[in-house]
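Here's a structure for you.
Excluded from the complex is one protein chain; the other protein chains are retained at their positions.
Going in written order, the chains are labelled A and B, and every chain counts its residues from 1.
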Amino acid sequence: MSTTLVLVQVLNGLQLGILLFLVAAGLTLVFGVMDVINLAHGVQYMLGAYLMVTASAVTGSFWLGLPLALAAALVLGLVLEWLVIRPLYGRDHLEQVLATFGVILFVNEGVKLVWGAGPRAIPMPEALSGSIRLMDGLNYPVYRLALVAAGLAVAGLLYVLVTRTRAGMLVRAGASNAPMVSALGVDIGALFAKVFAFGAMLAAFAGAMAGPILSVEPGMGDGLLILAFVVIVIGGIGSIRGAFVAALLVGLIDTLGRSFLTDLLKLVLSASAATQAGPALASMTVYLLMAGILIFRPRGLFPAPA
Amino acid sequence: MTRFAQTLGLPLVLFLLLAAAPLWADTFTLSLLARAMIFALAAISLDLILGGAGLVSFGHAALMGIGAYGVGILMAEGVSEALIAFPVAMAAAGLFALATGALSLKTRGVYFIMITLAFGQMAFFVAQSLSAYGGDDGLSLAARSLVAGERWLRGPLAFHYTVLGLLAAGALLCGALLAAPFGRVLRAAKDNERRVRALGLDPYPYRLVAYGIAGALAGLSGALFANLTEFVSPAFLSWHRSGELIVMVVAGGMAAAALKAGGLGRPGSALLGALLVVLLEEALSDLTEHWRIVFGPLLVLLVLAGGKRARGGRT
């Protein structure tokens, strides 16, 4: 367990954390502002990646493809909001779960029809390929560092947007008291649609950025969606700050757990027992973290003001 | 008579049809029906907490999967006896439900949905990491479980009636629980939790016990499912399957309500839902391998057009 290995895994954990944050941010806003549970948020991440596959192929460029894919994801988000989500406002959570589950089945299958069932790749942009030497014996891919930087930039932007602008104020106010915002004469329907589509675009951004380093395949958003739920439960529903802190926490713990837990267990268990128990325990760490936090903070680390 | 028809007519008709099925069904149809009945047992147990107590639990497939793995792992270790393996499977799933329920039931609304989903996913990943028992690829059973040392479950007819009998027992148990004073508290807390507290009743222990019982029954259905397929895999625990179980319960509730024979949380509706969904899936997948592209929008339409205020969501 050398220092460099730990450092590499920390960077990998940050990277997962950033992706999780981008997905969880939209999800937590949609919960907080509209009280809608949207299971289909994970497929929006997947769609972002697939749209990027096509956009970068058509334009022949990562940089031209990215805005195109994001615009398309925004439009798809608006369409989904209009077709499925809008009729679900104010309905009970069970109905929201069922309808958005139906959307998942449809989109996962639709993606197979359009792009094929096999994995697809997004070519890495020329300028960001290659590695950079961080310290002796540690080379790290530039693209992965760029991904973390881009994610941090988006997080910063989001923070400014939510805390410093009128739209952000309305979103925050809407999260705690939608009727009040409505009484201020704000078109709450339009606000909801914008927030939803914006969240969809953030998830798509995560998918598009993850494309070059992960394989783009049907169902790729499912696992991330559930981790994003864990993030939201830990962070507190409706809290962007909570989502950020929890996303990094979950990303780091999951990655480090999977890399080192087996080795750590070998310190206290026999080698064969550790090899058996390590992976099982590693896959449980973030959920145990969630359970632990729930015991002490049932409404998450940063609960929205009641 | 009408009251009887509304409460017990539907389950009675369905059970009679299932009992008579071997008279006309071929082996393939029987195995399809066995699959439907096994899912019906899981759906009925889910309906106890979803329809009965209003708790939208999204981790039910994990409980079923734990039951299936219970049978699979015991058999891999040389214990093929159902009279041992099935109770162990039920206990394992029931204990998992109690442990995760103790935490999840402290929360409500979307938190509850997300947390049950997360714990379900945790079980899924653990199953995936069990390299000694097939890991990602799953585990094949050497044969079906023995009953008192006999290869009783091998014959399709015996298997059919075993599943039917256990399904009937499970349905009776859930019906009795909901009709008892215990179930009255569950249903009342779903209707108006504040009022129930003001009457001096804390819903938490009632919900937890119901959750544990539902878990054990789901474990039993998983044990049967492992015997039907003679195989267990992490996919049994996937959250998509949890979603399908919710679909069965809700679609069954809607269909039963449309037939004026009860609704969510009423006897027979989850059974009807499971039969409908399994048979519909089979029919659609005969048409196209991309049947989900039809099934998904159907589900959306069902919700949007269907119950304006389908009861059950706990907010």
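The rule is simple: a contact is a pair of C-beta atoms (placed from the backbone, for glycine too) under 8 Å apart; a residue touches a chain by one contact, two chains touch by 3 or more.
In this text, contacts and distances are computed from a predicted model.
Between the names "histidine kinase", "Formate dehydrogenase subunit alpha", "Amino acid/amide ABC transporter ATP-binding protein 1 (HAAT family)" or "Transport permease protein", the one given in UniProt for the chain missing from this structure view is "Amino acid/amide ABC transporter ATP-binding protein 1 (HAAT family)". Under the touch definition stated at the start, the shown chains contacted by the missing one in the entire complex are B. The residue from B:Ala180, B:Ala258 or B:Leu301 that touches the chain not shown here is B:Ala180.
Checked against the full complex, the one of B:Tyr206, B:Phe225, B:Trp239 or B:Trp291 touching the unshown chain is B:Tyr206.
By the touch criterion stated above, the residues of chain B touching the omitted chain are 176-177, 179-182, 184-185, 187-188, 191-192, 194-202, 205-206, 209, 311.
In this section, only the chains that are shown with their structure count from here on.
Chain centres here are Cα averages; for chain A and chain B they lie 31 Å apart.
Touching chain A in their complex are the following residues of chain B: 50, 56, 58, 103, 106-107, 109-111, 113-115, 117-119, 121-122, 125-126, 128-132, 239-240, 243, 246-247, 250, 290, 292-293, 295-300, 302-304, 307, 309-315. Interface residues of chain A, counted against chain B in their complex, comprise 31, 35, 37, 39, 84, 87-88, 91-99, 101-110, 112-113, 222-223, 226, 229-230, 232-233, 237, 276, 279-280, 282-284, 287, 290-291, 294-295, 298-299.
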